[in-house]
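One chain of protein is taken out of this complex; the other chains stay put.
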Amino acid sequence: MTFAEIKATIEKQYPGSVLENEGLGDHQVELKGEQWIEIATYMKTDPTLCFDQLECITGVDTGEEGPLQSRYNLHSMEHRHKIEVVICHDRKNPKVASIEQLWRIGDWFERETYDMFGIVYEGHRDLRRILCPDDWEGWPLRKDYEGQESYHGIIVPKIKEEEGWE
Amino acid sequence: MTVDLLIDWLNTIGDFPVLAFILAVVISGIPLFLVMALNAMVAVYVERKVSAFMMDRIGPMGQGPGLHAGKWGLLQTVADAVKLLVKEDTVPESSDKVLFKMAPFIIFIGAFMGLAAVPFSQTLQVVDFNVGVFYIIAVGSIGVIGIVMAGWASNNKWSLYGAMRSAAQIISYEIPAGLSIIIPIMMAGTMNLQELIHFQSGSVWGILPNWIIFNNPFSFIAFFIFFISAIAETNRTPFDIPEAESELVAGWMTEYSGFRWAIFFLSEYANMLIVSGLAVAGFLGGWQSPIPGLFDSGAWGLFWFMGKVASLIFIMMWFRWTFPRLRVDQLMHVCWKVFIPIAMLNIFGVGIWKLIFG
Amino acid sequence: MSKYFTNIYDTVSTLWTGMQITWRHMMNIKRDNVTLQYPEERWPRPERNIGFEHVDYNVIRSRLHVDIDDCIGCKKCERACPVNCIKIDTIKAPNRGEDIPEIKHTGITSNDTSKAMVVSRFTIDMSECCYCNLCTYPCPEDCIFMVGGPNNEKHNIDYEFSEFDRNDLIYQFSKSITPEQKEALQPPKKPEVKA
Partner (left out) sequence: MGIVHGDQMILNIGPQHPSTHGVLRLEVKTDGEIVSEVKPYLGYLHRCFEKHCENVTYEQVVPYTDRCDYLAAMNSNFGYVVAMEELMEIKVPERVDYIRVIMGELNRVASHLLALGVYGLDVGAFTPFLYMLRDRERILDMFEYTCGARLLYNYMWVGGVSHDLPKDFVQICLDFLDYFEPQISEYNELLTYNKIFIERTADVGVLPADVAVSFGVTGPNLRGSGVKWDVRKDEPYSIYDRFDFDVPTGTGEFGTVGDCFDRYWVRMLEVKESVKILRQALKDIPDGDVHQAIPKKIRPPKGSVYRRTESPRGDLGYYIVSDGTPVATRLKMRSPAFTALSVLDEISRGWMISDVIAILGSLDIVLGEIDR
């Protein structure tokens, strides 16, 4: 199936769920966050779509003002077509349903995105930080992230050192 | 033998039987310890070189004395020994300290006692037991107590795993080893190692030496079962699961370092010597020359015996650097479902063989 | 039952094949050996000469070196460094292209570029360097390079620069300038306008 057909199928099944977004490129579609779990189930189980592989979940921070986004790259091993789903979250309270039980790799990908952006995946059974330590403060990949000065008495090095050594 | 001679000789000097006994034991024990240490040093060096050559490396090398461990790295083991001796003696805080310190000595005692009955030549044997074969098999299992002690006392999960695996393995493999060593005993009708070796003198068909391994097909198979079980008893690859370094870090030796660890090492190589010695005495004609009647007397005995032992130890090394490691259940499978039935059949076979041809 | 014996046969035969291989290698150790006795013998560093116009290309990754007499203080290498291990401070030279003998500053580079800047500090922290070679490409004067290899005539190979103190790995390439000399080089401050 081509991208337009996939988009039309989703639009037909869940009217009003597909949002128009000028900034998106080919193969990208923005969906409403509320219905995500139903759409995802449909996309995985429907025999014409059959997206059985979740390639990647990428969290994106669009800037200080803009929303946070989760981007899901889906791929179908059977039909060899793919799509990228974008879901925007409110910056203050980023939340979306978890697809961890649909695609098992979603477990770790969602944990990673939660770790880096603080996007809460509701329904995830074990939403912990995965790469940073459990008691790390802040969401490192957000644009407004302020690194902590020290962690358990260890000085956290800054990414861009302004000062020399000496 | 040596001990008996010494006691007799000391008794001729004066009438103090207890002191004579102690003196005789000490005098013959010190060379035994030296044999053990020398064996470990040579074997470690050879193992390094053999493994290196098999892996296309060259092993420890040096351009001369000094920092570079001697010519061809000959001083490498000496350097290692010195390093191990001067190392800090660490005992883990939460270990059972008494058992932790005792365990190496128990293992050492097992190996040392076993070495006492090994027939190095016609005359060179510390004690000539009536039941030499039985004795070596028996004291060989003392070591497992030390291993379990070491594993338990370390208070470390890896050590515990290693100890438990080791106990299961050594006890299981004693059965096929014991069943296979029965065959020389059946054929020679004696458990005395010297008599067993004397039984193997002469030749068959004028070419082959009259060793038990060549006597009949059953004893031929029995030798291999005994030898492989012996490798398992000494915890060497492919049966090194108690100290499998990729799984259990170092198994039951994880917490040991320095001198205590050196004692483990010494005992491991002494055990290799003992089991190879038993295999040589039981199946390969002991100190007999491979060409019957040639170079067959005096010091040649020691040469042939050590030569045969060395080749068996080399085969053990060869195995170690070629094979992967078995898993615990496969190890048990090999023991109980392959070796023990075949060893049993062997005993039958030898019995019938003896009835017909003997 | 036959599977039982096939298994035993397979085991013995495959193990024997493996043992033959290791035996062969042990016997041929002289031919197959790949070990080098490191302090006495060393790997030959690849002598790379790709010909054409790429002769100057630096294909060796070892210690960085700067010919400070050629450095014009453009800071291109500092910007190119992905780990920020190069630090350069410059002072505007009083007269472009003129030598300043007090601080051994030469005015003209070997490429006949007249320098507008006095490099008062050029440090490379080799403990941070990731040997990516990115700093050597943008240099307009070819004065920062990795030593050895094609640059051997400029500087000998040096890849064993271990030190006991981490601070010794910070290499200072600029000429030593005392604070007073630095002060003297600063352009005179404009007199403050009184209110």
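As written, the chain order gives the labels A, B and C, with residue 1 at the start of each chain.
Here, a residue touches a chain if its C-beta (ideal position, glycine included) is under 8 Å from a C-beta of that chain, and two chains touch if they have at least 3 such contacts.
Keep in mind it's a predicted model, so treat the numbers as computed, not measured.
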{"item": "Options C:Arg61, C:Lys76, C:His155 or C:Lys182, residue touching the unrepresented chain", "value": "C:Arg61"}
{"item": "Residue numbers in subunit C that touch the chain omitted from display", "value": "7, 10-11, 14-15, 17-18, 21-22, 34, 46, 48-52, 54, 57-61, 80-82, 130-134, 137, 146, 149"}
{"item": "Subunit B residues that touch the omitted chain in the full complex", "value": "51, 54-57, 157, 161, 237-238, 240-241, 244-249, 321-330"}
{"item": "Positions on subunit A where the hidden chain makes contact", "value": "23, 25, 28, 52-56, 58-62, 71, 73, 77, 80, 84, 103-105, 107-109, 112, 116, 129-133, 140-141, 159-160"}
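The working rule: only the chains that are shown with their structure count from here on.
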{"item": "Euclidean distance of C-alpha centroids - subunit B vs subunit C, Å", "value": "55"}
{"item": "Length of the line joining the C-alpha centres of subunit A and subunit B, rounded to whole Å", "value": "62"}
{"item": "Complex contact set, residues of subunit C against subunit B", "value": "8, 15, 18-19, 21-23, 25-26, 29, 32-35, 37, 40"}
{"item": "Residues of subunit B touching subunit C in the complex", "value": "50, 53-58, 61, 63, 318-319, 321-323, 338"}
